[in-house]
Structure formats: C-alpha cells, structure tokens
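Provided herewith is a single structure, encoded as structure tokens, for subsequent inquiry.
Excluded from the complex is one protein chain; the other protein chains are retained at their positions.
For clarity, chains are labelled A and B in written order, and residue numbers in each chain start from 1.
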Amino acid sequence: MNYIRKTLNSTASLALVGGLSFALAPAAFAQEATFVIASSAVGAPSYYPVKATMLNVSNYLIYDRLIEQDEKQQFHPHLAESWDAAPDGMSWVFKLRQGVKFHDGEPFNAQTIVDWLALFQGTENQFMIDAIDKIEMVDDHTVKLLMKQPDPNLLFNFSSSFMGVPSPKAVKELGDDYGITTAVGTGPYKLESFAVGQETVLTRNDDYTWGSELSQNQGPAKIQTLTMREIPEQSTAFLELKTGGIDLLYDVPTDFLPQIKATPNLETLSLPGLVVMYMPINTSVEPFTDVRVREATALAVNQKEILDNIYKGVGAEAHNFLISSLAEANVDPKYNISYDPAKANTLLDEAGWTMGPDGVRQKDGKPLSVTLWTQGDTEFKRVSEAVQAQLKAIGMQAEITVYDSSTIRDLYKKNQHQLAVRSYDWANADILDWFFSGKRLGYPNISMWNDPKSEELNQKAMTGSRTWEERVANFKTYHEHILSQWLFAPIYQPVQNISYNKDKLRVPAEIRGPGLRGQTILDMEVME
Amino acid sequence: MTVNADSTFYRVVASPGGAIATVFLATVIFVAIFADWLAPYSFEIQNLPMANTPPSVAHWLGTDEFGRDVLSRIIHGARTSLKVSVVAISVSVCVGMFLGAMSGYLGGIFDRIVTAVVDLTWSFPEILIALIFVAIVGAGMYSTMMAIGIAYLAQFTRLTRAQILSLKNETYVEATVSLGAGPRHVVFAHLLPNALPPIIVAAMLATGDGIILEATLGFFGLGAQPPIPSWGGMMSNGTAQIFTAPWIIIFPGLMVALSVIAINMLGDSLIRALDIRSQVRPA
Partner (left out) sequence: MLGFAAKRLLLLLPVFFAVSLIIFLIVHLVPGDPIDNLIRIGATPQQRAELAAKYGLDKPLFEQYFLWLANLFKGDLGDAIVVRRPVATLIAQNLPYSLTLGSLALLFSTFVGVSAGATAAVHRDSLVDRGIMGLVLLGSTIPGFWIGLLLILAFAVQLGWFPVSGARGWSSLVLPVLTIGLGGTALIARVTRVAMIDISQKDFILLLHAKGLPNWRIQIFHILRHALIPVITVLALRIGWILGGAVTVEFVFARPGLGTLLIKALNQRDYPLVQGCLLMLAIAVMLGTLIGDLLQAAMDPRSRDALKS
C-alpha cells in the first residue's frame, strides 16, 4: 500500500479537514518523495540558521553555503568560487559566484555577505564569526575579511548548516516570523510549509543552476516536492519505510538492518558517522584523582565486544576522542586507548586496590564502587550495561543511574558524577576545547579537567593557528596530551545508516558529503 | 456492615474467576519472593555469544540482547514490577485514607482545600503526573514508586472522603459522638474500618493500573535502573528487536496483561463477595 499524500499545509485548522486531501491524490510517478529525518533532529524549531541552535537536514536544502565539505571533511567551493588567506592568517579574500538569486528574486552578492554577517551580532551563533574584525567589499562579488586574530576554522564555519546564507532583506522584513513561516535562501528547495516536530514540505527551486562540484547535477533538482517528516519513535519510522509510507529514512538503528536486508525493495547506504560514544571520567573525585585508576578504567572498556555484540559489527571502534575522518584523530598510535585487561588489573594492584573475595576490589576497607550515569535511550542503556559488566571484570563495581538529558547536565555542574556513558555529534577538532577546557568545568567539561599544560595547548590550538595545517598540528598535540591524561574511555563510532526504497528512488552510488545532504539530493530521482 | 474475613475469602475462591486469579497471583508473588532460588540463570550476568537466541530447552523463553535468560529476567522482573506497584499503591492508600478521612470528617476549609487539590490532580492523566514527577526527582525504582503513588493519591482521598461522608450520619456514629468520643477516636475506631472494604478493592484494581504505569514509564526509559529487570523495562528494550527477537517483548508483555487481568478478576470477585459493587467503581 502506498499512501500518496497531497502536500498540505498542516496548520491547526487544516488538520481537522485533512481527510479531504485524499480526494486530491496526485497522478502517479509525480516527482515527489517523503523522507524521514534523523530522530535526533526531531523538533528543530526554526529555519533561521543565524539564530538557530538546532537544525535539521532541510536547512541544507533551503540554503546554500559559501563552502561545502565532502565525506573526508575536505572543503569545496560553492557560493564562494575561491578563497585565499594571507600567510599571517589576518585577512581572507572570498570570490563569490555570480548569477545566484535568492528564492525571492533578490541577487546574491558582496552586499549580501556584509548584511548577513551583521545579523550574527548578539546571537547564539556570534562565536562563529567572532574572529572577524571588519568586512570590506572589494567589488560586487569579492569580499575581504579582516581578522582580529587568525581563525583557519572559518572554513569549517562557512560550511556549517548554521552558516547557510539567508536573504538579509527577507530576514529584516519578517522579523520574528523568519524561519518559522518563511525562509528565503538560494538553495535547491524552497520552504513550502513547516509544522515544527511534524513535517517540512519543500518544493523545487526551478531557477537553480549553481549546484556545487560535489553534485553531478548542477541545475534544478529532479525531485519536485520533498516532504521531510519527523518521527520520534524509531520502530514506527522503520515500519513506515517497510510499508511504503515513506521513501527514505535517515538514521536507521542497527537493530533493523537485518530486516531491511531481508526486504527486497529496500537498500541501505552506509556513511561514516559524525558521532563518538565515550565514557568521561571525573578526575576531581575519588578514586579517579589517581591517574592509574583512570587508566585502568579506560583500559577495561572492550570496544570490540561492544561493536560486535551491541552493534552487530556495524560501525567502528573508537580509540580516541575524535571521529576517524578528521586529520586530528590520526594521533601517534601509542596515545590511542585500547582494551587491555591485564594492564588494567596491574595498575589497580599498583594503586593499592586489591581484589576482594566477592570480585570487587578494595582499598583501606572501602570497595571500588562507582556510579555510572547515562541517559534513558535504549542505546545508551545497553552500552552502559555492557560497560558495567566490563568494569566488573577488573573488579570495579559500577552502579547505573539513568537521567534525562537536562537533569544530567545540571548534576554534572554540581560535580556529583564519577563515570558516564554519553556521545557527541560534531565533526571538528574544537570539540576538544568544548569538553576539556578549564573554562567549562562541570558541563561540558564533565571530566572536570583543568591543568596548565592542557590550557596552554588549548589556547594555542584555538587561537594560535594561522593556517588550517597549523591548526591540525596544534589540535593533534592537544588531543595527544588529553589522551595521555586518561580523562575518558573511547567506546564506539556509529555509521550513518540511510535506508531507502530502491523501487522508487534512484540514489547516486557515491555520496559526496559528510552526510546525505543537498549535493546528493540534487542528484536523486524518483523512478518513472 | 462488618466483614468476616474467612467467609469473604471463601466466597472469593468459590467463584471460578476468583479461584483462577488467586492461584495465578499467588504463584507470581511466590515466584517474586523466591526469585533468587527459582530463576534458572542470573538476571545480570551477560553471555554475549548467546545473545538473542530464540526459546529453546536451555532457555525456555529465549535470551535477550546480552544473552541473558528471558525467563530469569521475567522472574526477577516480577519482583520489581510487583514491588513498585504494591509499595506505591500502599503508600498512596495510607496517605489518601488519612487525607480523605480528615477532610470528610472535619469538613470546612481543610475539606475545601483538599477537595480542590484532589479534584484537580484526579482529573490529570496519571501518566502526565508520573512523567512530571520523574522529571523532578529523576528516574529509578524509588522515584517510579513515588510517581505512581502520587498519581493515584487523589483517587483514594476522594474515595475515603466519600465513604466517610456517607457513614458520618449513620446512627451508630452519631451515638458514639453523643457519648463524647473525640474526632480521632471516631475516625479511626469507627469510620475508617467500615470504609475499608471498597478502598481495599479499589487499591487492588489500582495495583493493576500501577503495573501498567510502571511499564509505560519503563517504555520512556524511566523505570528501574539497569541491570535490574522490570517487565516495563524489558518491553522497552525489546521494542527495537520486535522483528529479530520478538520473545524479548512478547513474554513480559504477556505477564503484564495476565497479572492485570488476574488482579481485576480478583477485585471483581471481592466486590461480589463483599457486595459493595456500587461503592467502588464509579469514581
């Protein structure tokens, strides 16, 4: 059964008469498709990237960015045709693509950049352009950015979804409604309707001729109408895919992969993930003030066992803090953290924790008993249970407590934690600053790590790099130092599983990009 | 109205439904109490190579994603689910009876306030009350108990108050008061004992609902802390494997349904045996 649904603005009043839309089912083979976005992005409240703190995949389709990233996190031109940084990193020149128009017909030019960057002032995302001092218009399609300090990470920021370029004119005209009822970008799709937490309907931008080099097709998209649904319960989303209610599902849990393989019309794409699951160790509380206990704890985690059993071999083991596709993850192998129970046991013996008769170590009459916090999602609970059993094997008793994500952050700030199982989703080495900088103790710095050497290396990596290469080198050094202090145990890196109906959708064999984004959707087609 | 415990019990067990329900519940309670001896395997020790194996001779109800025996986890889960529900409802009944009795007997401003608050919370969906409460104090077995207890508090307060109000004007109570008995004596010695039968039955039925509520909180990941099993928690973990290993979710689901049905059947035969049908069910 295929439920072809007429796109319909599902505002409150229309919802009641929604049943009528069935009479208006469109002709077969229309270039229409329904995708379900990742469950982690459900509820993203707006499509105004400047002020947004959470965006879903539709934002990549409504807006274009100056720069795009590929699957290896390399940068490619898009709205910026080329860029050039001064050797001291104190200025950048960006040449903009000509002939680009916003959905409302306004031209995209140097003035756009000036007006757009001005919008960031005082917003949640101001930090992304904080290093920029002044913007000069060199000509109609060239801008020069003068910097307060060098910031090679500008390239990453310009390729981020939060720096999709909106029409500054539309932003000013619509005020608070911008991004909620209307969004005007230069992207391959226009925002037709948006019901937060439910669905976003996108229609093709027929004037689009400025696709990036990451797409085969640089012209207008082939699919005419895209409905992006939000389904919080993953079993439900999977069943929608199975019954043909939807055509593509982002973020398929590994549990469902065997079922998808067994369904003849379904196909799964696997892209490298952007998530790392890890176990932070609170260095400020007993017994983890002793670096040997920290090291033993980190060495007790058996990454392979978790990958093989909980994730059925789908994904990759994590051995340091960053996703493998980042250059900064490629540290000297001696710093990588891997399962080594013999060494873990020796270290605990050395630290004075002797094995007790009940299989729990003790020291001065106190058992080696710690708390292990986690969040309510099935996946976190499962990994926590596995880690709990692994810690037990080296004589450490961990008691699991489950919290919701807001409570757990509050409790981190109160420094009542010892161990936790959590994950982050970020494709840049500056995540090290976020989780280990002495400025953010408690949360996000759950490890409560604050030492002068780390702060110095952090400073150098964050603000002391003039070029991208220098930044990579500085972050690698910082990363290695963090690893040497045993502040966490790396666990697992998932892959992005995207399943689709191959009888309906034609998807390019090669996905260019860190995820399934605009550049690939441009090449997709509904089969006739 | 006096209650003769022996004959009530006899009348309950004499009805076929009551007999079956009593035997079933007694078995579940027995199993829950002696779980440590009865469970064929440990509920927490993982055996990953044996993960997700279907029911077999070695594992009658199959194994879960950690290779743990589902039957053993259901047996231990019976302990969690029953404990959560029974403790929660007992506390709820005690507090509710106290509030309701005071409110019904004293009347006046105290009654007004209690009634207003109770009416308000009574009409709120229990699941919302429980979810809000768990957000405040955090997840876990004890907060689940408290959440369920608070969610049902209004029901018992209301019921006790209504009972007290209807009994207050009975002749024998008026006689006791005219003989100079204080309010505490009247309430605890005369009113509450006579109001008890319908409350006991309502408490039984609420225990059934409590098991479902515990399961629902478990579904939102807010039940007992792993690795302690509870029926709800097992179902929640099993949702993702509904196709690959359906036994993980089917058997605990079956136990929830059967226990709740048994509790309801027992409650019904109690109602019949005590002949109090009109006092219990309709709010």
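As a convention for this text, a contact is a pair of C-beta atoms (placed from the backbone, for glycine too) under 8 Å apart; a residue touches a chain by one contact, two chains touch by 3 or more.
None of these values were measured; they are calculated from a predicted model.
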Sort through A:A195, A:L271, A:A473 or A:V495 and give me the one touching the missing partner chain. A:A195
Looking at A:E267, A:D430 or A:E525, which makes contact with the chain not pictured? A:D430
Which residue of B:A58, B:C94 or B:L128 touches the chain not shown here: B:L128
If you put the missing chain back, which residues of chain B would it touch? 17, 107, 112, 116-117, 119-120, 122-125, 127-128, 131-132, 135-136, 138, 208, 212, 215-216, 219-220, 232, 235, 239, 242, 249, 253, 256-257, 260-261, 264, 268, 277-278, 281-283
Write the list of chain A residues that the hidden chain touches. 1, 3, 5, 8, 10-13, 15-16, 18-19, 21-22, 43, 45-46, 51, 53-54, 124-128, 162, 176, 180, 195-198, 229-233, 235-237, 239-240, 242-243, 245, 404-407, 409-411, 424, 426, 430-431, 434, 439-440, 443-444
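The rule is simple: only the chains that are shown with their structure count from here on.
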Using the average of all C-alpha atoms in each chain as its centre, how far is it in Å between chain A and chain B? 43
What does chain B use to touch chain A in their complex? 44-46, 48, 51, 65-66, 135, 138-140, 220-222, 225-227, 236-237, 239-244
In their shared complex, at which residues does chain A touch chain B? 234-235, 253, 255-256, 258-259, 305, 308-310, 375-378, 381-382, 384-386, 388-389, 399-404, 407
